[in-house]
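Just passing along the structure, written as structure tokens.
Yeah, one chain of the complex is gone here, protein chain that is, but the others are all in their spots.
== subunit A ==
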Amino acid sequence: MSQVLHTPPPTTSAPAAGEDDLAALAARHGLSVSGARPSLPDYVRQLWARRHFIGAFATAKLTAQYSQAKLGQVWQVMTPLLNAAVYYFIFGVLMNTKRGVEDYVPFLVTGVFVWTFTQSSIMAGTRAISGNLGLVRALHFPRAALPVSFCLQQLQQLMFSMAALVVILLAFGVPPAASWVLAVPALVLQFVFNAGVSLVMARVGSKIPDMAQLMPFLLRTWMYGSGVMFSIHHMTGPDSGLPSWVGPLLQVNPAVVYIDLMRFALIDSFGGGMLPDHVWAMAVGWALVAGIGGFIYFWKAEETYGRG
């Protein structure tokens, strides 16, 4: 391997007249710079043209995940159920966090599933570029396809969890209601939010691979502040002794917004009074800010992904 520790200064042995001539020759024949960043509208168009790849890649990853297990795809449903069981054992039975929360099991399981969707999307996004350098260095496609595809994989995973959730809800006596339909817009908004944050983390992770080590701790801290296992509404209520501004402040948290929306949609006893104020506006706002901001932030470095 030829190795040079310093980049040598531009050598003078280059063909004297060559520099300008080659650029001029390229310009005369309308050649474009290889690997240059496309404009934002072009980038969106290219990404849209690759939508089938994004979908196929997500599904392939999801299927490959359990293909060596004896039970195979049954794990798609088993994994979230076991997760929920563990959380119930710790927070519901051992620590008895359920104080005052009606339908605690559906409340907890919904929270865990919705949170897991955001958490694993962001985790996968952080590794989307740095963990797939082989792909990035071998094939041409808008790089945003990778983080978006990983988020889509998590969304598909969530669909299995939701199927399990319906069974749990019915088993714990939560009646099916028309409000279940609200789960769809809530999920769409959460997906856009997740994809946006994943795009940001994909760019950060591609420059600083160490982020993948740090993220689990940040995400766990975020989780404990998001009312996954307890009710923020109950904990910050008037008889909690906390100042009255603590509740609304905690409820601006996008994770809280999306988790509570899903609980409101699915669980009968989780009434509108427990929702944060302006909850739909916040859900849309967070999705737009993260989605558009994350996409532009990721696109800005498009031509640099793949540098080792």
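Please note the rule applied: a contact is a pair of C-beta atoms (placed from the backbone, for glycine too) under 8 Å apart; a residue touches a chain by one contact, two chains touch by 3 or more; residues count from 1.
As a convention for this text, contacts and distances are computed from a predicted model.
**Q** Can you work out the missing subunit's protein name as recorded in UniProt? Choose among "ABC transporter ATP-binding protein", "Inactive transglutaminase family protein", "Ferredoxin" or "NADH-quinone oxidoreductase subunit K".
**A** UniProt lists the chain that is not shown as "ABC transporter ATP-binding protein".
**Q** Which of these, A:Val33, A:Leu94 or A:Val181, touches the one chain of the complex that we don't see?
**A** That would be A:Val33, which touches the missing chain.
**Q** If the missing chain were put back, which residues of subunit A would it touch?
**A** These residues of subunit A touch the chain that is not shown: 1-8, 10-11, 13-15, 18-19, 21-23, 25-26, 29-36, 49-50, 52-53, 56-57, 60-61, 63-64, 67-68, 132, 134-141, 303-304, 306-308.
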